[in-house]
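All protein chains but one are shown in place.
Lettered A and B in written order, each chain numbered from 1.
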Amino acid sequence: MQPPASPVRLVDIVFPGDTNHHGTLFGGVALAHMDKVAFLAASRHGRASFVTASSQKIDFAQPARHGDIVEVTGRVVRVGTSSLDVEVELVAEAPVSGERRLCTRGRFTLVAVKGGGVRLPLPPVPAYDEEPADVLRMVDIVFPTQTSHYGTLYGGDALKMMGKAAFIASTRHARGVMVMAASDRIDFTSPIREGEMVELSAQVRMAGRSSVRIGVDLAAEDLLTGARRHAATALFTMVSVDGDGRATPFPGR
Amino acid sequence: MQPPASPVRLVDIVFPGDTNHHGTLFGGVALAHMDKVAFLAASRHGRASFVTASSQKIDFAQPARHGDIVEVTGRVVRVGTSSLDVEVELVAEAPVSGERRLCTRGRFTLVAVKGGGVRLPLPPVPAYDEEPADVLRMVDIVFPTQTSHYGTLYGGDALKMMGKAAFIASTRHARGVMVMAASDRIDFTSPIREGEMVELSAQVRMAGRSSVRIGVDLAAEDLLTGARRHAATALFTMVSVDGDGRATPFPGR
Partner (left out) sequence: MQPPASPVRLVDIVFPGDTNHHGTLFGGVALAHMDKVAFLAASRHGRASFVTASSQKIDFAQPARHGDIVEVTGRVVRVGTSSLDVEVELVAEAPVSGERRLCTRGRFTLVAVKGGGVRLPLPPVPAYDEEPADVLRMVDIVFPTQTSHYGTLYGGDALKMMGKAAFIASTRHARGVMVMAASDRIDFTSPIREGEMVELSAQVRMAGRSSVRIGVDLAAEDLLTGARRHAATALFTMVSVDGDGRATPFPGR
């Protein structure tokens, strides 16, 4: 009944608004990322509403720097009747060198809120499969900007996330500074509802010497039922640029 | 019955949190801006709840840079029975030189959600009037920070937007680095409700050699009925400063 488990992974970029004077990520922001991933991993496993009860001691071994890609991964490692533990690690990746550092790791305990059709005990600790390395998968919660009438949504946040996924996937392919050169036709097949989990998959479709086409799919997932549906597809052309913004071949090719 | 149509225009500043390593605006953020403008242009035209169905191919000809003013303008260019197309262009303007570059242009298809008193077919393609160039008009959607009791709102986001309008209008007048020196009495005549469209108008009221007074009006507009009401008025004194933050005459005067 349970889908094959894959770890929940959030991928983001370290922006200047989240860094201190030395350009490294604030600890509180790292903790907030980690808690979000713990929440999503718990929800996906238990299909219940969870609240964070506590986090264990967390050491910050390495800083994440402005411009780094941060990858925050959560895995359920202990399950009780109505609570579970999620192990979360945060890895920083230098965009151009690709060097990766484990910055911090932590364990969060979350408790399922009873009621509303929640089935206890929670399912046992899952076995996790690793995904193929050639697809970038990243999750998030979307809080779509919403008008007060009929809950109508527009796609702005989804576009921003798809653009970010294309940026990260193309940076990993090219290890250069990438900019968006074109967006092909984008289709929104299904609106995303507030508070839903989204999962983005980004993959290289065609690669040249200085440009690469990245296909991005966006799926929406109801956290309680696990029902998934396709929400949008995009195809972006990303180009490697030099310091003056001119197209330049990928470094080292 | 339809008010005289003016294009929907969103004006913003490129902040470091929205740029890549080379200080240019992320493509995904540009797309999110464009979709928001498409949504507002569609709503204002059709007075219905719209969802984005697709965007056509979009080319990014020029980058927008950190500190640039970006102007995103949407015009309804095709209308079907229950769907329409909005042409959106994004122009970047260097704040001090005033140089403007068309960065990108795109076409978005939006569909009216049926129900709730929506009248179909949608009205025909409007003729757009250009506004007088001496008034800066900019729209946005306000999501006022809101307490859970009685939907009470406070004015923080409105103040932030009025300050931004004054910054942009004074920068265009003076072509220098402007800071706020004073805010006259501000009156909030009507609270803004969540999800409403707001339109800001900013205009030079009095200009000196190193300072300028900018009047800013904020109107709120119900997206479905088109009902508009005045929400707030402010008068800001903006001063041109040099690298040490001292008042300095406007460049080239």
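Please note the rule applied: a contact is a pair of C-beta atoms (placed from the backbone, for glycine too) under 8 Å apart; a residue touches a chain by one contact, two chains touch by 3 or more.
All of these numbers come straight from a predicted model, not from anything done at the bench.
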Would you mind spotting which of B:G156, B:G208 or B:P251 touches the chain that isn't drawn?
B:G156
Which residue of B:A61, B:L102, B:V135 or B:A182 touches the chain not shown here:
B:A182
Selected from A:D12, A:D35, A:E93 or A:D217 as touching the chain missing from the view:
A:D35
Counting contacts across the full complex, list the positions on chain A that touch the omitted chain.
16-17, 20-22, 24, 26-33, 35-36, 38-39, 43, 49-60, 63, 106, 113, 115-116, 141, 143, 193-196, 223-224
Touch residues of chain B, complete complex, unshown partner:
15-17, 67, 95, 145-150, 152-157, 159-164, 166-167, 177-188, 191, 236, 241, 243, 245
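Heads up, the rule we're going with is that only the chains that are shown with their structure count from here on.
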Chain centre separation (chain A, chain B; CA means) in Å
30
